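Note that one protein chain of the assembly has been removed; the remaining protein chains are unaltered in position.
Labels for the chains are A, B and C, by order of writing; each one numbers its residues from 1.
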Amino acid sequence: MKAKVHVTLKSGVLDPQGKAVSHALTALGFDGVLGVRQGKYIELDIAETDPVKAKPLVEDMCRKLLANTVIENFAIDLEG
Amino acid sequence: MKAKVHVTLKSGVLDPQGKAVSHALTALGFDGVLGVRQGKYIELDIAETDPVKAKPLVEDMCRKLLANTVIENFAIDLEG
Amino acid sequence: MKAAVIVFPGSNCDRDAATALELITGRKPQMVWHGDAALPDVDVIVVPGGFSYGDYLRSGAMAAHSPIMASVKAAADKGVRVMGICNGFQVLTEAGMLPGVLMRNRDLKFICRDVLLRVETTASEFTSAYTKGQVIRIPVAHHDGNYFAEPAVLDELESQDRVAFRYCDAAGATTEAANPNGSQRNIAGILNARRNVLGMMPHPERLADPLLGGTDGAPMFTALLNAFA
Partner (left out) sequence: MNQTVAITPQIVAEHGLSPSEYDRVLAILGRVPNLTELGIFSVMWSEHCSYKSSKKWLKTLPTRAPWVICGPGENAGVIDIGDGQAAIFKMESHNHPSFIEPYQGAATGVGGILRDVFTMGARPVANLNALRFGSADHPKTRHLVAGVVAGVGGYGNCVGVPTVGGEVQFHPCYNGNNLVNAMTIGIADTDKIFYSKASGVGNQVVYVGSKTGRDGIHGATMASAEFSEDSEEKRPTVQVGDPFTEKLLIEACLELMATDVIVAIQDMGAAGLTSSSFEMASKGGLGVELDLDMVPVRETAMTAYEIMLSESQERMLMVIEPGKEDIAKAVFDKWELDFAVIGTLTDTGRMVLKKDGAVVADLPIDPLAEAAPEYDRPWTPGVKHPVIAASDVAEKPWAEALKALVGGPDGSSRRWVWEQYDHMVMGDTVQRPGGDAAVIRIHGTAKGLAATSDCNPRYVGADAVEGGRQAVAEAWRNLTAVGATPLAITDNMNFGNPQRPEIMGQFVEACQGMGEACIALDFPVVSGNVSLYNETNGQGILPTPTIGGVGLMPHVEASVGIAFTGTGQALIAIGAEGSWLGRSLYLDVVCGRDEGAPPPVDLKVERRNGDFVRGLIREGLVESCHDLSEGGLLVAVAEMAMASGIGANLTVSGPDLHAKLFGEDQARYVLAVAEGKAAEVLANAEKMGVPARRIGSTTGSDLVVNGEAVAVAELKAAHEGWFPAFMA
C-alpha cells in the first residue's frame, strides 16, 4: 500500500527555506504572500497491506529516519 | 487563505533522494519497502480570500518559482 | 595516540582528516569502513566531513543510523574522544550524541570560505592548546551549518561551558555579520556533557599545513596528541 508522509517544521522553528521562498515570491511581484513554510513530502510504497499494521510501521520509519523530531513533526496518510 | 502545494518529480525522472531513503530504510531493517519518492510540501498563507482568484494565482507561483515543470509536477489544495 | 577515521559512502574529507592527523601526530590513522563490524581500539575517532549518503533527506541522517555509529556511541560512552567535523557534526547530532540540529544555511547557499572563530573554552582535550577568547581562522564548507536547538538546550550548553567555538569578527565580537550561516548564538562547535565528544562545522584539518595558507587548525590535533603524551 501507499503511505504519504508530510514532514514539517515545528512551529517556532525558524524556516530559512520558507522565508526565502516568501521573499522570492514578493520579488517576483506576487503581493499578499503572508507566510510560507516548506516541508517534505515522501511517498512510500510498502508491501504491508493491512493499515492497522502499516500505521505503526511507518510511524517507526518516521521516528527513526524520515523526520528529526527535535525540529520536525510528521503526519501519515495511508492509501489503498 | 491557506494554499498547500505538493511538488513532486514527474514519473520517470530519477529521484536520487527517494532512492537513497529507500535504501536506508531497508538497511535499517524495514523490509517490504518497495519504493520511495521524495517531493516538497509548501504551505502558503496568502491574503487572497476568494478561491476562484487564489487558484490561478498559486498556479502562477508554482510555474514561476515553486516547481520546475521540466521535471516536476505540482498540485494545489486551497483551504479556508 | 591511536586514531580512526570513519568512512561512510559519500564521505569526502576522510583523506583530508587522515592527512592532517598524520602530519601532526606522525601516525597514520586507521580508516574504518562504515560496514565494518568492529571499531579498532583507538583513543580518538574522527567522523569526517563530506556528503554521507549524498546528504539526501537530511545531512547526516542516514549515516547516523548505520551500524558503525552504534559502536562509535559505545566507544564514546567509554570515554574515547570523538571529533565530528562538518558532516561529522551533523552525523553526531542526528545520532543523538550531541544536542540540536544543523539546518540549511540562512542564505540557503553552500558557503566555502575562511571564517573567524572565538575559542570559548579550553577545558577540553580538543581545545586545550588554544587560549580562551583566542580568535582563530578556519575554513567552513557547508550547506547545512545553521545550528539550532531549543533555548533551554542552548542555555544548558552555555551554563556547562560546552560551547567550544563561536563565529566572530576580527575583534572577537560575535556579531550577526560574522555569523556565516545563521547559527543560534553564533555557535560553531559544541561538546557533550562528558566533554569527550566535539562537533564543529568548520574544518580544522584544512588549515593545518602552512602551504595551504594557515595553521590555525593544527592546535586541535596537537592538543589531542598532548592528551596522550
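We adopt the following convention: contacts are C-beta pairs under 8 Å (C-beta built on N, C-alpha and C of every residue); 3 or more make two chains touch, one makes a residue touch a chain.
Note that this is a predicted model, so its numbers are computed, not measured.
In the whole complex the chain that is left out makes contact with B, C.
For the options C:Ile111, C:Val135 or C:Ala227, the residue in contact with the chain missing from this view is C:Ile111. Only one residue in the set C:Asn12, C:Ser71 or C:Thr222 touches the chain that does not appear here, and it is C:Asn12. Against the chain not displayed here, subunit C makes contact via residues 9-10, 12-13, 15-16, 19-20, 35, 49-51, 53-56, 109-113, 139, 141, 143, 203, 205-206, 209, 211-213.
Panel shows subunit B; residues 9, 12-16, 19-20, 23, 68-71 of it touch the chain omitted from the view.
Assume only the chains that are shown with their structure count from here on.
If you compare B-C with A-C, the chain pair joined by more contacting C-beta pairs is A-C.
Subunit B and subunit C have centres, each the mean of its CA atoms, that are 34 Å apart. Separating the centre of subunit A from that of subunit C, both taken as means of CA atoms, is a distance of 29 Å.
Under the contact definition stated at the top, the residues of subunit C that touch 2 or more other chains are 57, 61-62, 65.
Residue numbers of subunit A whose C-beta contacts span two or more other chains: 40, 64-66. Here subunit C touches subunit B in the complex through residues 53-54, 56-57, 61-62, 65-66, going by the rule given at the top.
Note for the complex: subunit B touches subunit A at residues 6-8, 18, 21, 24-25, 28, 30-48, 57, 60-61, 64-66. Those residues of subunit A that touch subunit C in the shared complex are 13-14, 16-17, 20, 40, 64-66, 68, 70-71.
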